[in-house]
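One structure, pasted below without further comment.
Only one protein chain is missing; all other protein chains are in place.
Which chain is which? They are A and B, in the order written, and residues in each are numbered from 1.
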Amino acid sequence: MTHEDGAQDTVLRLTGITKRFGALTANDDISFGLARGEVVALLGENGAGKTTLMNILFGHYTADAGTVEVFGRALPPGQPGAALAAGVGMVHQHFTLADNLTVLENILLGTRPLWAPGLGRAAARQRVAQLSRDFGLAVHPDARVGALSVGERQRVEILKALYRDARILILDEPTAVLTPQETEALFETLRRAVAQGLSVIFISHKLHEVTAISSRVLVLRHGRLVGEVATARTDRHRLAEMMVGAEISAPAPSVARPGAVLLELDGVETEAQGNATGLRGVNLALRAGQITGLAGVSGNGQGALADLLSGLAAPSAGRMTLGGAEVADWSPRAAVAAGIGRIPEDRHRTGTIADFTLTENAVLESYARQPVSRRGWMDRAEARRRAEAIIAAYDVRCPGPETRIRLLSGGNMQKLILGRVLEAAPSIILANQPVRGLDIGAVTYVQERLIAARDAGAAVLLISEDLDEVLALSDEIRVISEGRLSPAFPRGSRSPAELGQWMAGHGFDDAA
Amino acid sequence: MRLEPIAAPTPARRLGLPALALAATVVLASGLSMLAGADPLATFGQILQGAAGSKFALLETLNRATPLIFTGLAVAVAFRAKLWNIGAEAQLYAGALVTVVIGTQTGLPGPLAIPAMALAAVVAGGLVLLGPVLLKVRLGVDEVVTTLLLNFIMALFISYLLEGPLKDPMGMGWPKSPALPRDARLPRIVEGLRLHWGFVLALICALGVWVMQTRTTLGYEIRATGLNPQAARFAGIPVGRVLVKTALISGGLAALAGFSEVAGLKGNLTADLSPGFGYTGIIVAMLALLHPLGVVVSALFVAGIFVGADSMSRAAEVPSYIADILLAAALLFMVLAILLTRVRVVRG
C-alpha cells in the first residue's frame, strides 16, 4: 500500500459527501483528496460545515450520500472504530477526554479488547514517553486529566491519535484555546508529524494560521466546497473573500466620544470556579459612549468577568461601583435593575430557554415588573406585544411569537436576545462573544447594533476570543490573562503581535 | 441507532403513538389475565363493571380518585420544576396527622375546625418537603433519595404515635387514632350519596394549579426553572426560592390528600390510611403529562382501574395486583410513545 514516492500519494479521498440536518444542508456534494505528508487547511466561517464534514470522515455522523476512502479502502460509515483502525485520528474542538481518568488511561481507552484481562500499563507508559519525545508533546502520563491545563489536554488528544498509529490527523479548530506561543509549539509538532509522513487536516477560520501551516487550502461556504488553492499562490485577503463570498465589510465605527465612567472595578477579585480562572486584582472603568474590547485566550478569566457583570458572581475582594455608588446586594436581577444589558456567551444554554416560546423568552428579564406582570399576575398580551415589537424591530425571522425558540437559527435567536437587551435601554452592555457561530449577515447586524448603542451613549464591554473582532470594534482594548487585566490600549495603539504578547501573559507586573 | 428530532410531527404520529401505548397495555393485560386462567375480555368487563357499572361503583371510583388528584397535582407541580418529590406519601401522612390532632385535641367547633385542619395540613405537608428541598438547594443533596427515605421515617413516626400518644383509648387495642367529632368532618355533597366535599376541593385545587401555572409569575418561574435552571438564574429568577415555593405548594397539595381522606372518608388515622396514594400520584401525574387538569382525568382513570380490579379480583382468579402492573406498564409505554412523537429512530 505504501509507496515511496511521497507527496503525490493519496491517503484519503472523500467523494460526493452530502449531509442534511432537517432543512439545513450542512455538507453539499463535497469531494477532495489528501496526499501523504501534506497539511491541508479546511477554511470556513462558523457554520460552514467544516466540523460536520470531519465528523462524517471520522464516523461520528453518517453521510446521506458519498464515500470516504482511506488508503484506497472504503470506510464503513458511522463507525469511529473503523476510522481509527484505518489510521485516522481526530483531535476534537471540544476535547473528548474523561476528566476522572489519568492521561495514560485516556490514551489506553479503547485500544485493547474490552474483555482483555489487563491494561498493559507498563508497556503503554514507555510507548507514550517515546511518542512524547518524538513529537514534542510533554505531558505527565499519570496526571489526572481533570487537573491539566487546556494546552496539556490538547497534547493528550494528539497523543491518543499517535498512540494508535494514526497516519491521518484531523485537528478541529485546535488553536482556539491556545496562546500564540502554544500555537507555535503545536505547529512544531505538526511539522514533525508531517516530516514522518503523516497527513494533517487543519480546520480553522483564522487566516494567518492557515497561511502559516498549510500547503493547500480548501474553502467551505454554506456547506459547499467553493475553492481549493495552494497556499503559496494565494493571500489572506483572497482567502477571506472566498470564505465569506463577498468583499468583507466589517462595520467601521465612527470616532467614539467617551463620557462619564458608568461602571468601575477597583482591585476586584473573584473566586475560581473549579477549572475556571477567577479575577485577580482587576481595575476596569467602562465609560459611556465607548466600546471596551476584552481580548484574550479562552479560559483566562473572561467567564469570571462576565459572571461578575451579569450578577452571577460577586467580588470576593475589591470594590465595584455603578454610577458612583458601591454595589452591595449583587444578583442577576440587581444587574438588570442597575441598567446592565447582558448578552451571554451561550445563547442556547444561558440566553434562552429552548422550550419556551419567543414571547416567553422575550420577557425573561422583565416578567417580574410592570407592565408585563402586576402583583404576580402575568399580562400575556403585553408579553406578546413585546415579543412582536422585538421581532419586527430586530428582524427576527420566525413563524410567530408563539413558536418555541429552539426551532430558530442561532442568528435569529441572538437577534431576539439582542432585542430583549437593547429594548430595556441599558446604560452598560456586556456583550460576551456576541457573534460567535453566526453567519456573516447576522454578524454585521449584531455589530452594527452594538455600535449604535454606543453612539446612543451606552458603555459596551465586548468580550471575544477573536482578536480581529476586538481590533475592529473596540475604542480601547484590554487584554486578560490568568485573571489579570492589562492597561487600556487606545484604538490602533498596539499591533496584534504586541497584544499577543500580553495574551500570553507577558507585560503584567506580577508576571511569573 | 440514534434519535433524530422531528420538526413537525404529523397528527397521526402525535395521536397514533399514545394510542399504540394504550393498546400495548391492553395486550399485556390480556396476557396477564390469561396467565391467571381467566378470559381477558371477561376480566376487562369485570374491571369496567366494577369501576363504573353502578352508582355505587362510580362513587367508589370518585372517592378513590380524590386523594389521587391531590397527590397527582403535588407531583405534577414539583416535576414541572424538575423537583423530584417522591415523598408525597410522607406529606400525605403529615397532613392526615395534623388533621387528626387539630380535629380531636383542640375542641374547635366544626365550621372553624375544618378550615383550620386543612390549613394546618397544607403547612405540615409543605414543611415535610421543605427539608429535602433546602438540602438540595443549599448542599446539592439529591432529593429523590431523601424524599423516599422520609416516607419510611414518616411511616414509623405515625406507627409510634398510633401506638403511643395518639392511640384511641376506646380502640380495643388497635393502633388507630380517636375519631374526629361529627361536625369536624367534611359533609357529603349530596345527602345520602357517599361522596364528600374533598372531591370538590380537589377539583378546585386542580383549577387553581392550572391558573397558577399559566397566569402567574410564579408559574412562569417554575416552568423556567424546570426547563433550564442555568438560563433562569441568568435571567434573574431566584431559582432556589422558586424551588422552595414549589416545595411548599407540592407538599401542601399532597397533605390535602391526607386531610381529605381523614376528614372526608375515614374519620380517623390508621397506619394503612394510604395504600400508596403518594407513589400512585407519580403515575397519575406522568400519565397526565404534568397538566393539572389532565391530572383530574388520569386520577379518575387510575382510580377506576384500581376500584375495578379490586371488584374483579373478588369474582375471578386474577389478583388485583394486575392494576398496579398495568399502570406501571402504561407509564413506561406512554413515556416512550411521547418521546417517539418528537423523535424518530434512525440507523447509524
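Just so it is clear, a contact is a pair of C-beta atoms (placed from the backbone, for glycine too) under 8 Å apart; a residue touches a chain by one contact, two chains touch by 3 or more.
Here, contacts and distances are computed from a predicted model.
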Practice task
Consult the UniProt record of the chain that does not appear here and report its protein name from "MaoC like domain-containing protein", "Acyl carrier protein", "Putative ABC sugar transporter, inner membrane subunit" or "2-oxoglutarate ferredoxin oxidoreductase subunit beta".
Solution key: "Putative ABC sugar transporter, inner membrane subunit"
Practice task
From the listed residues B:Ile6, B:Val141 or B:Ile189, report the one that touches the chain absent from this view.
Solution key: B:Val141
Exercise for the section: Identify the residue among A:Leu14, A:Leu42, A:Met90 or A:Val128 that touches the chain left out of the display. Expected result: A:Met90
Handout entry: Contacts of chain A with the absent chain, listed as residue ranges
Key = 21, 55, 58, 60-62, 78-85, 90, 92, 94, 96-101, 105-106, 108-119, 160
Problem - Absent chain, residues of chain B that touch it - result: 1-4, 32, 35-36, 84, 86, 135, 139-142, 144-146, 148-153, 156-157, 159-160, 163-164, 279, 282-283, 286, 317, 319, 321-322, 324-325, 327-329, 331-332, 335-336, 339, 348
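Just so we're on the same page, only the chains that are shown with their structure count from here on.
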Handout entry: Computed distance of Cα centres, chain B from chain A, in Å
Key = 47
Exercise for the section: Provide the residue numbers of chain A that touch chain B in the complex, in ascending order. Expected result: 22-23, 61-62, 77-78, 310-312, 331-333, 335-336, 342, 344, 349-356, 360, 364-365, 367-368, 373, 376-378, 380, 407
Handout entry: Partner chain A, residues of chain B touching it in the complex
Key = 5, 7, 215-220, 223-224, 227-228, 230-238, 347-348
